[in-house]
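Each remark here refers to the structure printed beneath this line.
For this view, one protein chain was removed and the others were kept in their places.
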Amino acid sequence: MAIKDPELQHLQDSSAFADEVSEGRLVTEQMLLNVGPQHPATHGVFRLLATIDGERIVRAEPVVGYMHRGYEKLVEQRDYRQITNLISRMDWLSGINNELPLALALEKLMEIEVPPRAQYLRVALAEMNRILNHLMFFQSFAAELGAITPTFYAFREREDIQYAMESVTGGRMHFGFFRPGGLKEDVPKGFIAMALASIRKVIERLPDYEDLLTGNEIFKQRTINIGLLEKEVAYAYGVSGPIGRGSDIDMDVRRDEPYLVYDEFDFDVCTAPHGDCFDRFWVLLHEIIESAKIVEQALEALPPGPILGKVPRVVEAPKGEVYIRTENPLGELGFYLVSDGGKRPYRIKIRTPSFSNVSALPHVLRDTLVADMIAILGSFFFVLGDVDR
Amino acid sequence: MDIDLTAWQILIVKLLIILTVVPVGALIGGYVLHKEMAHMQHRLGPMYAGGWHGWAQTLADGIKFAYKEDIIPASADRRVFSMAPAVIFVPVLLLFLVIPIDRTLIIEDLDVGLFYLLAIGSVGAIGVLMAGWSSANKYALIGALRSAGQLIAYELPIVLSAAAVAMLAGSLSLVTIVEAQDWPFILWPPGIGLALFMLFILGAMAEMSLPPFDMPVAESELITGPFTEYTGMRFIFGFFFAETAHMIAFAGIGTTLFLGGYKPIVPWGPLEVIPGIIWFFVKTAFMIFLLLWIRFSFPRLREDQLQKFAWKFLIPLSLALILATGAWILYGPGG
Partner (left out) sequence: MVRDRLTAEDALDRVTGALGERVVEARLNHGQVDLVVEADHLVEVVTILRDDIALRCRFFTFLSAIDRSTYNFDDGGGAGEDKKEKKVGTIEVLVHLYSPEKVFHVNIHVLLDFEKPVCPSITGVFVGAEWHEREAAEMFGIGFPGHPNLVELYLSEDFEGHPLLKSFKLPARSFVKDWPGAKDPDEAAAGGR
């Protein structure tokens, strides 16, 4: 086929035209779009190399490591007290949940018994942090889709809970509160009333938030059947947490292998069958309700007593290895602790939930639209500190 | 009051009116936007600039932008890049020429006022394409292409609903259209009036790239879409001013076409004493409030969903409404 129009003769030589001619159809060029590392939609310094054809993503490859701080090397040089303060900075939205597996691992190796009051308080604080985390992702997902208003409602609710946690631990985001054997100190007077009031306010307002978003037709169009993650694929990647449960994976460490005193509380594990963005979001919202139930039960049944078990002055774990996992708000957080009997760990393999979740992104992002990519990134609740460690 | 002015002097007066009123209106509109958004989000909004509840916030923003360095990206097309904000802003200014604030207060009472409005309103699409393409930025390009598609698609509901109004009023001159309206404004003809009003609002929101139709400037994806590379005065004129002034213009047009312009809400004796200008401003303020309210409440539609909504729903609906309006005129009580 030759170009007849004399004005366009110069196009005859271009390679795009040659492809067009040889394949007999119109060839569009694919564009390499670099999403990040600075981009409002990627929570943090996360880079996605997307090859797009018009508005359709042909292939998306995440590039991580912009925030790699070398946690697994750092913890080998520090003793266990220092590590407790260091590791809340991994998944910074679930501060106190990060310290939990370390404390549990040490208690298992050293065979320390934790008094019940400390157990109950640990559960209450961990679940309050879970609510904080879920509210944060609730607003960030909505904001990425364009609904800017839920941000302020979510932060208003978070304020009260953070105030309650600050009164106990002194921190709003990084706590450094859990010790092997219990807690750093007891809760102040009035904490229980304050915590319960803040939780109840969240529960009271949650149906409004649900209506505002999940009932909204535009929201549903943007999230239903978008970003499908099949169950078997999720198992193969090790996807856990609200994202896994949104893909019909019925796994929750708190129910399957209860740690602390979770077996004494009555709560449901929410799952959703389809594995799209809407389901993950739905699971997130309903987990807030379940966490609030747990906090209420824990604080109302709080037994009196000491808050620290018998721990030697210098924390030295005996030789051994153990893998302890807990249900971090974002998924399964596990510590494989290898101890050679000293004050410092020999090796801790930190198995973070967001790392496994994000590794499933290339699979989910094939053949989606650019605007859907934003919705999917928003629904894949991950924190860069967790991905990069 | 009879003042004898030559044609040139009248022209200069009219230009001055537009060039002062519109930017001031945009400043006030921007302030209203900040405050309304804040109060709906459980915040206070601007409080400090200027003393009392931050009234000078937008003015301070404008002055700040004037101080910014004028950066043009190295690989951008300089001439097109510089011209694009003008191509977007000037048509918006020209929209204000034919909006009647009162029976005799209109800059230029064109006989084809409505036609002029719709024609001028669609020039902005070129400006957006120019801005996005010349920026040498892939995100800007994506935003510009989305915007072009969106603006073309949503022209039709606006044009068709305005055409239906013109049919009902029997003229394209905006003053005549206002005079032809009577209480109860958008509820008459029953059903048709309200549907036309809704069509107009949806089309207007898409024309101005307001959420839920703000895919082209999706902040969390494309930063500012076609205007990502713009700074300083170009950004203010091409983006912020244009958007706010456009919103005021469309609010004014909506008031004129559907809400009765400068007529009192109810033709009740005591209310008719209030001058038409006040009524116009009250109704325009209500329209602005409505547009902003919808803006803050909804997530944004994806581009292909937006297009489907326009082509498969709004345009057939507007065509059907034209038919219905025609039927009403021929067979309805108006004669």
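Every chain is named by a letter (A and B) in the order it is written, and numbering of its residues begins at 1.
Throughout what follows, a residue touches a chain if its C-beta (ideal position, glycine included) is under 8 Å from a C-beta of that chain, and two chains touch if they have at least 3 such contacts.
For clarity, every value in this text was computed on a predicted model and none was experimentally measured.
Enquirer: List the neighbours, among the chains on screen, of the chain that has been left out.
Expert: The omitted chain makes contact with A across the full complex.
Enquirer: Looking at the full complex, which residue from A:48, A:249, A:294 or A:369 touches the chain that isn't shown here?
Expert: Looking across A:48, A:249, A:294 or A:369, the contact with the absent chain belongs to A:249.
Enquirer: For the full complex, which residue in A:35, A:50, A:64 or A:123 touches the chain that was left out?
Expert: Of all options in A:35, A:50, A:64 or A:123, contact with the hidden chain holds for A:64.
Enquirer: Suppose we count only contacts with the excluded chain; which residues of subunit A make the list?
Expert: Counting over the whole complex, subunit A touches the hidden chain at residues 64-65, 68, 70, 72-74, 77, 108, 232-233, 235-238, 240, 249-251, 256-257, 319-323, 325, 332, 334, 336, 338, 340-341, 346-347, 349, 351, 355-356, 359-360, 363, 388.
The criterion applied here is as follows: only the chains that are shown with their structure count from here on.
Enquirer: Within their complex, state which residues of subunit B touch subunit A.
Expert: Residues in contact with subunit A: 37, 40-43, 138-139, 142, 211-212, 214-215, 218-221, 223, 296-305.
Enquirer: Which subunit A residues qualify as touching subunit B in the complex?
Expert: 31, 33, 40-41, 55, 142-149, 151-153, 156, 212-213, 216, 218-219, 221-222, 369-372, 374
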